[in-house]
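Starting off with a structure, shown below.
All protein chains but one are shown in place.
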């Protein structure tokens, strides 16, 4: 798959890649634009674009608020798709869509894939769509060559991990801990064990997200994971210090 | 019985007698004193002294209030007995005690009779003591020669009236209508029928109370009853215009 | 001269003459109903289709383990329609009213439960309804007032006397002496002139009849003790009657200890020493009164227990030693309520909580193969204003404050 290849190639040069996340339309598309520019200029390797949904069940308070305010400000799925087309055209790194299944479902799942292909999106992260419910989705992902990013959790058994690996493409998103986005994670012995279980279950690259917020976290992950995912941290940073703070922050992670 | 004789003799000279009522200690014994003087001076024939009780179940709002305020002001049964002794000594008309049974019961029923005899009280009106509950009371009334005044109501059957007549002495207190003290009574055809039923049931003089408030009422009763009872009306009068208003009011009833 | 309506030295019918015929008719209707087996059948049928009888007997495992003595069973009168045992009496009297052909009912109410039950019965039976309620109780039990009115009843706040239950009874009598031709007075407890104590006790006996069967089914034998709170005494008489002939079952009535028996601010007639024999409100019993026979002010956090008199039947059973009387203070009541909510998920009315207090004090004395029954006369929903206030709940206060402001600008 092209996404996996990209990650592997990039990893030849870097010990760990960075994936960042933002909620489209929050606080505005203009700020999104500035933030993405700074991310790319400071060496981010992949960017997750979250299309806001009114019921972001798996997200914590920070991203929940971003979802809601974006929708309240009038962000539509169409706006998100247009913006995504703009940034994929402007920057040469992979962009992924993260959203909840209802957004695809209401759009029409196949139409959504077609559109994503047209825009140049490389993968989808849909946290409320387990493979049991995603047969059609996975099939279309294959057909349209968009990586369906599946999720491992610390609660996943080895067997479950292997099963998920059979459906996943691109990379595996390893949730660092129980819970929702936006809380601190303890990177301890249990975590190391979890990561080695992940490794054993799949050959795909591993991204680790949930609670990664500083250079120490990233350093800790280096060697265990292929991608460190920075989510809530940048949203908070922008809320507090504006878009301009993102560049230096990203630069400081390496 | 002495009370009956008194009434009969007095009736030889008057077409109808007047009985008035007051609540002892309301608004004060001093006012009671002034009121009684004016009543007697203006020709009242009998006076009912109500010993206040906290639960005057058969009384309407006006007398209820008088009972409560008297008790709140500190009136005791002992005070009432002393005051009664004073007025029976001062005036040569019959005084009766009206009160609820608990006052006698707590005092000791026989002791209460003895005390009443010593004071010179001529009769008792106890509205919550039907003869079924008053065997001991009636026996003591005989023994101490104090008239137990029993009550007829418009709801009493002829048979019940005859039964009550068998226990009553002094006179019968005919309640003019259903209800409690203090409301207007319609003196109509039904009332005439009621009075003739009362007459047929007993040879005792008949007093009529509840709702008699002016000369017309008294005139209406003349010929049908032996005694007109003025209750709530004088209490209201005193509340509104003071004790001095009682004399002219009584004078105006004849 | 008859001793009908007496229980030992207590009871009677001290009624104004104007009600003589009314009581004659009522006695007749009641005697006929008692003699007519279809009446009780009709009553049971009504209570099982309109209310939820038989009410369950719940084994309170957590409380039992907590106190580590006898098994605690709770008779669930709270699950009756309208939320208290008062429904039993009221529905029974409703059937009598139907038989007598009257068109209107009146009632006194303290906690408001009897008022709600009467308003409910009146709605169901198509009767006009007026409820007398002490002004203080109107304040304490506002939700109940609201529901009575919504069910079509007129609620008259009584401002005389101590503005509580006894004054409401007086006012109801004052209404009745003018309205008796078409009106029945639905006395709410086993007090007042005969036949009310006997009648109300008869309707409430359904509680004890059920409870006796249930404890034998559920526990295998009779309980060692049965606890009930005592206001007028109707829920107590209701459950006690099921065990009256079981001499080994100790019956315990719990009165309102208010701020403590020594404080004078309580409503303990039989558990305390402040009462004496008297005659008021139509019957003879032990009253909280002064030496002149004037009734005293009483106090209880529970409006339904805040009463000067007590059932003549209970006074007799107390005198004969068949029922033991205890009292529970307001403070003990709040603690027992709290514990019961947390341990069992059950919210007893403030009245009922008095019975819980005494049972909790004594549960540890029983052996683990013994049982006790608490009669839970009603549920605590009606007491939310009092309970939230007593627990000093800040978010409740804040909520009320905001609502109040909203209504201030109306």
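We call the chains A, B and C, going by the order they appear; numbering starts again at 1 in every chain.
Everything that follows uses one rule, which is that a contact is a pair of C-beta atoms (placed from the backbone, for glycine too) under 8 Å apart; a residue touches a chain by one contact, two chains touch by 3 or more.
Because the structure is a prediction, the values reported are computed rather than measured.
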item	value
Interface partners of the hidden chain - shown chains only, full complex considered	A, C
Candidates A:6, A:26 or A:152 - the one touching the absent chain	A:152
Touching residues (missing chain, whole complex) on chain A	53-61, 64-65, 68, 71, 76-77, 100-103, 105-107, 127-133, 135, 150-157, 160, 164, 175, 177-180
For chain C, residues in touch with the removed chain	48-52, 55-59, 62, 76, 79-83, 119-124, 126, 139, 142-143, 145-147, 149-152, 218, 338, 341-347, 381, 384-385, 387-388, 391, 393, 395-405, 407-408, 410
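The rule is simple: only the chains that are shown with their structure count from here on.
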item	value
Arrangement of touching chains [line / ring / star / complete / other]	other
Chain B-chain C separation of Cα centroids, rounded to whole Å	37
Intercentroid distance (Cα basis), chain C paired with chain A, Å	65
